[in-house]
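For reference, the structure discussed in these notes is given below.
Note that this complex is displayed minus one protein chain, with the remaining chains in position.
All chains are identified by letter, namely A, B and C, in their written order; residue positions are counted from 1 within each chain.
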C-alpha cells in the first residue's frame, strides 16, 4: 500500500512517499498507524499524537476506524492551513 | 427656504428645486408638507402618501417632527434604491 | 474613500491598488453590482441613477466611518455611479481590506446593505418596450439593513 506524508509529518519522517506490505491483521486506518509506530523511529515520534493526524484514503477524508480495504493510497498529514 | 425633489416626486411635481417663503406657523417638516399640499396640484397628489416620502434637512435624514429652524435646504424624495 | 462618479470604473484596478498599499493586508473583499437584464420579472434595457449631490457623498462617508468603527479595516473604498448605464455595466463597488477575512467580509456586506437603504440614489429602469419605471424599495433590503442595528 502506498503511504503519503505531508507538511511536518513528511519532514519528521523524512520522506514524502512510502510503500508497505500490510500484515493481514492490519485492516483499519488506526491499525495501520499502530503498525507504523511499532516500527520505531522516526514513525513512533512523528505519529505519536493522534489528535494532530488527519487521514485521507484514496484522497477522501476518513476517520481512524475506516477500513483500508482495497484503497490504493493512504495519506497522513497535520491539520490543513490553506486559504 | 430651498426645497428639493428627487426621483418620481421630482417628476410628478415637475421641478427639481423650489424656493418658498414659509408662513411663521410652519415650523416642522410635517407642517411644511401640509403647507405644500394646501397649495393644491401637483403637490396635493405627489405628496399625498406620507409613507413613501423621505425627508432630509440640510442633507441629513430627519423625521416629520423635526424643526425646520435655520435649515437652508429641505429635500423630499421616495425611498432610496441605490447600491 | 468615497467616490461618486458618472464614469465607468474597473474593480480589478481598485482591488490591486488597495492590496498593493501594504503587506499587513491578509484579506481583500470586493463587491461589484451590475446592471441586470431583468428586475422583478421585467426585461431591462438600461438603467439611470439619479442622486442627491452633496448628500450622497456625506451619507457614503458616514457609512464608511461606521464600518471602520465596527471592524478593523486597513482600507475601505466605495465607488457609486450615477447617470445612464447599459446592461452589464458596473454600478457600485465596495472594497474592504483587513488583516483577517471576517472583518473584510462583514464590513463589505454591511456597507452594501446600508448603501441599498440609506444612500440617496434612485434607479429608473427603461424596459425593452421603452417604458420607464422607478425601481421600488425592497422589503428584503430593509430586513438586511435592520439586522446590523444594535
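Just so it is clear, contacts are C-beta pairs under 8 Å (C-beta built on N, C-alpha and C of every residue); 3 or more make two chains touch, one makes a residue touch a chain.
Every value quoted in this text rests on a predicted model; they were computed, and no experiment measured them.
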Chain not shown, its touching partners among those shown: A, C
Contact partner of the left-out chain, one of C:10, C:61 or C:131: C:10
Residue of C:3, C:27 or C:145 in touch with the missing chain, whole complex considered: C:27
Residues belonging to subunit C that touch the chain removed from view: 10-13, 15-16, 19-20, 23-38, 87-88, 90, 99, 101-102, 104-105, 108-109, 112, 144
For subunit A, the residues touching the chain missing from this view: 4, 6-8, 10, 56, 59-61, 75, 77-83
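The definition used in the following text is that only the chains that are shown with their structure count from here on.
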Subunit B and subunit C: spacing of chain centres that average the CA atoms, whole Å: 26
Inter-chain centre distance, subunit A versus subunit B - centres from mean C-alpha coordinates, in Å: 73
